[in-house]
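The complex is shown incomplete by one protein chain, all other protein chains being positioned as in the whole.
Residue numbering begins at 1 within each chain, and the chains themselves are lettered A and B in the order written.
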Amino acid sequence: MGMPTVVPQQRFERETYLNKEYGIWSWLLTTDHKRIALLYLISITFFFFIGGFFALLIRLELLTPAGDLVQADTYNKLFTQHGMVMVFFFLIPSIPATLGNFLVPMMVGAKDLAFPRINLLSWYLYIIGGIIMLHCMLTGGVDTGWTFYVPFSSNFTNTKFVEAGIAIFIAGFSSILTGLNFVVTIHRMRAPGMTWSRLPLFIWAHYATSIIQLLGTPVVAITIVLVACERALHLGIFDPKLGGDPVLFQHLFWFYSHPAVYIMILPAMGVVTEIIPCFSRKRIFGYQFVALSSIAIAVFGFLVWAHHMFVAGISVYSALVFSFLSYAVALPSAIKVFNWTATLYKGSIRYDAPMLYAFGFLGLFTIGGLSGLFLAALGINVHVTDTYFVVAHFHYIMVGGAVMGYLGGMHFWWPKISGKLYPEGWARLAALIVFIGFNLTFFPQFVLGYLGMPRRYYDYSHMPEFQVLNVLSTAGATVLGVGYLLPMVYFLWSMRYGKPASDNPWNAAGLEWKTASPPPTFNFDEEPVVTWEAYNYDELDAPPQAQEVTVA
Amino acid sequence: MPESTLMGEHRQEQLHPELLHHFADPEQQRNSASLGMWVFLGTEIMFFGGMFCAYLIYRHWYFGDFGAASKSIDATLGATNTAVLICSSLTVVLAVWAAQTARRALLISMLVVTMLFGLAFLGIKGKEYYDKFEEHHVPGASFSFNNVPIPSHPGEYANPRHAQIFFSLYFMMTGIHALHMIIGLGIFSCLLYMACKGHFTPEYHTPVEIGGLYWHFVDIIWIYLFPLLYLIDRHP
Partner (left out) sequence: MLNDFPLWPQQASTLAHRVDALYIFLLIITGMMALLVCTLVIYFAARFRKRAGVRAEQIEGSNALEITWSVIPFCIFMVIFAWGAVVYFSQRTPPADATEVYVVAKQWMWKVEHAEGQREINELHVPVGRDVKLIMTSQDVIHSFYIPAFRVKQDVLPGRYTVEWFRATKPGTYHLFCAEYCGTQHSGMVGNIVVLEPAQYEAWINAGPNGPLSDSGEKVFAELGCSTCHRSDVQGRGPNLQGVFGNPVELEDGRTVTADENYLRESILDPGAKRVKGFKPIMPTFQGLLTEEQVNELVAYIKSISSKPAGVKTTASAASQTQAQRNGSQVQ
């Protein structure tokens, strides 16, 4: 089985979620989780390329030490809007709202999410937030940094912070509603026989993600409201002139925004945990440990926020506690990496594109995670915080990790989503280009950061010695850009010209592969009853005639 | 689709007209709705939690100033509002009971009474805000809180800057609470409409239950707001 099996039979007559109804309203008013997933897919792709465009301009500006491409104010708006768009309008909804939306009901054997109309509402909230964000960017923009620290954002900037805040607030509620839907669906909608210990680990990861979305997002929402009211209505809660504490703002902000990183990375971990067993033809190594480490990350993730604030003016002792807890949260991630690696052992490994992305994820996430150990070490943190070291670190996690996982998942489930096969050769090439481009872009930034180049600098003519590394990084960014454009092109191409996919082209385990590609509107023609454990690849691969000889 | 399941689904639909297509049975639907509301209330706690956290820190820092500022608010109005909300919780419970026991007239009247209590709450709140506006206690350029003694420390006067933080928190916390109240009134209007149309039966009254949960939650938030904002540092 070198290539996915292609079923040549005609299947025009079969009704799927894609051809059941036609017309714009059948999409805009749909309550089908699969169609909503596609709506999300289109919208987040749109925002990804907007954010990517800003990133490209940032990198071009940094090609030379002098600030020559754009004005200082424009540059500040570019990195602010790059951050806001990428974090709130791409990364947070990326895997949960597209792949999660599409797969969570199918993986647990349900016809839909528990609240289909709320699911649609969540997309509309996202779109309303997105339109406000676009309006804000087109009519002046915002320059507070995506972290919008007070008192700069509340009393000093003369850009449109309130509007951007409203946009993020609304998008935040969309994220809460998605999380709510997942938690209720996973608790209440599982098919007969789908016990907690039989759930795919993708579901466990999304369960943990949802908990963070539910408990974290409201805190940043109220923080935005407080800052916006301080700015618009002259309330004074963080205003140092009244005796308010700007550091309190940072506590509230990072209470969400640190766990938010796990909203981005946990689903990617879930994706990789599906891909690796499938292309190794093995049950995942240490199922319980991988499942519980997701929950552990969600729980510990809430206890480490102040490690963003070691030089912000917090006490030495609280810094000590938060440094310790940061190492505690690193542990479950390490456990996951070891378990994925161990899953490969004695497998029967194929190198299809999803697996290449999973390998890429492993490499980049490992580097990103290990660089987190530097940042959690108090003594080093003082030197490298707010420098390019941090920029490199979180891009390794959020782009190297989360986006690699997202692309891997897109390739893995594309046959299920579209009913078509993507061109395998191009996909492998794209995986390679992304991996190389990514490392070229962000690895030099670790060095830059340790050298001391602060982040959010538009002009570094004071320290021209940083140029060589910046040029490398910009060169890498163009490669990376090509790597990201390619999949969009061939995915679109395959929708029309791709070979039709069979129901289970990878011969993968999991309920979503037991229904048609693309699935019917209610996912399953017959209500599934689960009698097998997750990742039962030994049963799937069992040949019709016994071949005990090879196994022994 | 096999014929047998098709028949089965049709039968279910006839038996339970309110059953949505993607649920297996009414119990699953009810359990999902109620879990959904509980989870949502969890997020609401975190939403208010941010403000409670800010309140606790500043109350600790600016202890006397907060006491003085709190004392300037009319506690009688606050106490009346507390009573109004507690009564409204009772009528919500009665409404749920009426829905469970198919007492439609009682259900409708209890929903109406609850909404009247809600409106009364907002009216009293409005009066309170108006007083604060008259006294120049609204944070901003015209804010003034000079020479207000600190209750527990004779001879000391509250720092107007710190009092302004108190009033900022006061308006944010009560304002967002009032906003929840207004949303609650919207929910109850829908419930009232559905009740009048006769949508609720002893088998199906989940909207009344989860709407009631929401209302109780808004009341409980007030039970915390009232002592923190109105009663600190009051001595007989």
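Throughout what follows, a residue touches a chain if its C-beta (ideal position, glycine included) is under 8 Å from a C-beta of that chain, and two chains touch if they have at least 3 such contacts.
Note that this is a predicted model, so its numbers are computed, not measured.
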{"item": "Among A:F289, A:W426, A:F443 or A:W493, the residue in touch with the chain that has been omitted", "value": "A:F289"}
{"item": "Of A:S94, A:N119, A:S280 or A:T515, the one touching the omitted chain in the full complex", "value": "A:S280"}
{"item": "Contact residue for the chain not shown (choose from A:W27, A:F53 or A:Y149)", "value": "A:Y149"}
{"item": "Contact set of chain B toward the excluded chain (per top definition)", "value": "62-63, 153, 155-157, 159, 161"}
{"item": "Residue ranges of chain A at the interface with the undisplayed chain", "value": "67, 72-73, 76, 143, 145, 147, 149, 151-152, 156-157, 240-241, 243, 246-247, 280-283, 285-289, 310-313, 316, 319-320, 323-324, 327, 330-331, 334-335, 337-339, 341-342, 344-351, 359, 362-363, 366-367, 370-371, 373-374, 376-383, 385-387, 447, 450-452, 454-460, 462-465, 468-469, 537-538, 541, 547, 550-551"}
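The criterion applied here is as follows: only the chains that are shown with their structure count from here on.
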{"item": "Euclidean distance of C-alpha centroids - chain A vs chain B, Å", "value": "35"}
{"item": "Chain B to chain A touching residues, read off their complex", "value": "1-2, 5, 20-24, 28, 31-32, 35-36, 39-40, 42-44, 46-51, 53-54, 57-58, 61-62, 139-141, 159, 161-162, 164-165, 168-169, 171-172, 176"}
{"item": "Chain A - residues contacting chain B, complex", "value": "110-116, 176, 180, 183-185, 187-189, 214-219, 221-223, 225-226, 229-230, 233-237, 241-245, 248, 251-252, 255, 522, 525-527"}
